[in-house]
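Here it is, the structure in full.
The other protein chains are all here in position, but one chain of the complex has been omitted.
And now, chain A:
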Amino acid sequence: MMIHVNGCQTNVPSDVRTMEQLMHYYELQAKSMIVELNKAIVNKDKYASTSLQNGDCIEFVHFVGGG
């Protein structure tokens, strides 16, 4: 499946079908992220039930602590 992740066009394996699987694929920690799918924020409790489609635009924003 071809999707856009943080502005980069990316081909992800066919077994990545949901937002939760995509975050797992990128080894992202759900707790410190904001996730946007096609310009809409995805609630934290909806990652598993949010399916991905070819051409989706996903933005991951990671809250970090350093300073």
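Please note the rule applied: a residue touches a chain if its C-beta (ideal position, glycine included) is under 8 Å from a C-beta of that chain, and two chains touch if they have at least 3 such contacts; residues count from 1.
Convention: contacts and distances are computed from a predicted model.
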**OP:** Leaving aside the chains on screen, match the unshown one to its UniProt name from "Spermidine/putrescine ABC transporter substrate-binding protein", "Transport permease protein", "Thiamine/molybdopterin biosynthesis protein MoeB" or "Na(+)/H(+) antiporter subunit B".
**Re:** "Thiamine/molybdopterin biosynthesis protein MoeB"
**OP:** In the full complex, which bits of chain A touch the chain not displayed? Write them out.
**Re:** 6-8, 29, 31-32, 34, 36, 39-41, 43-44, 59, 61-67
